[in-house]
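Only one protein chain is missing from this complex, and each of the others stays in its spot.
This part shows chain A:
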């Protein structure tokens, strides 16, 4: 058993898709009919095998999500995304796990940009 798809609430599908592909740089992998009558677009978020699934109909995914994105360099990614017009509601902050900045997508899903840091060395 492993984690494979994360369905994401999409208010406005087109806007959401362009936010994910143009700003966050996710790549469309394929489209699959997930539920009866609801086609899901699968998005790859990096070199991981967990995919995001967004669809026009939200009967099954009508809850907003909180998604944690991993980065090697939070300050740099924060800077790049900000320049692309992504609105952050917290600036990079130091937490016990590392450096964290948070933003939302156009329909309110929360994204956490996380750079994990090892403080034991």
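Throughout what follows, a contact is a pair of C-beta atoms (placed from the backbone, for glycine too) under 8 Å apart; a residue touches a chain by one contact, two chains touch by 3 or more; residues count from 1.
Throughout what follows, contacts and distances are computed from a predicted model.
S.K.: Determine which name in "NADH-quinone oxidoreductase subunit M", "Cytochrome bc1 complex Rieske iron-sulfur subunit", "AraC family transcriptional regulator" or "Metal ABC transporter permease" the UniProt entry assigns to the undisplayed chain of the complex.
M.R.: The UniProt record for the chain left out of view names it "AraC family transcriptional regulator".
S.K.: Have a look at A:22, A:39 or A:73 and name the one touching the chain we're not showing.
M.R.: Result: among the candidates, A:73 touches the missing chain.
S.K.: Just one of A:24, A:51 or A:99 touches the chain that is missing; which is it?
M.R.: A:99
S.K.: Just checking the interface: what residues of chain A touch the absent partner chain?
M.R.: Touching the missing chain: residues 73, 75-76, 79, 92, 94, 99, 115, 117, 119, 121.
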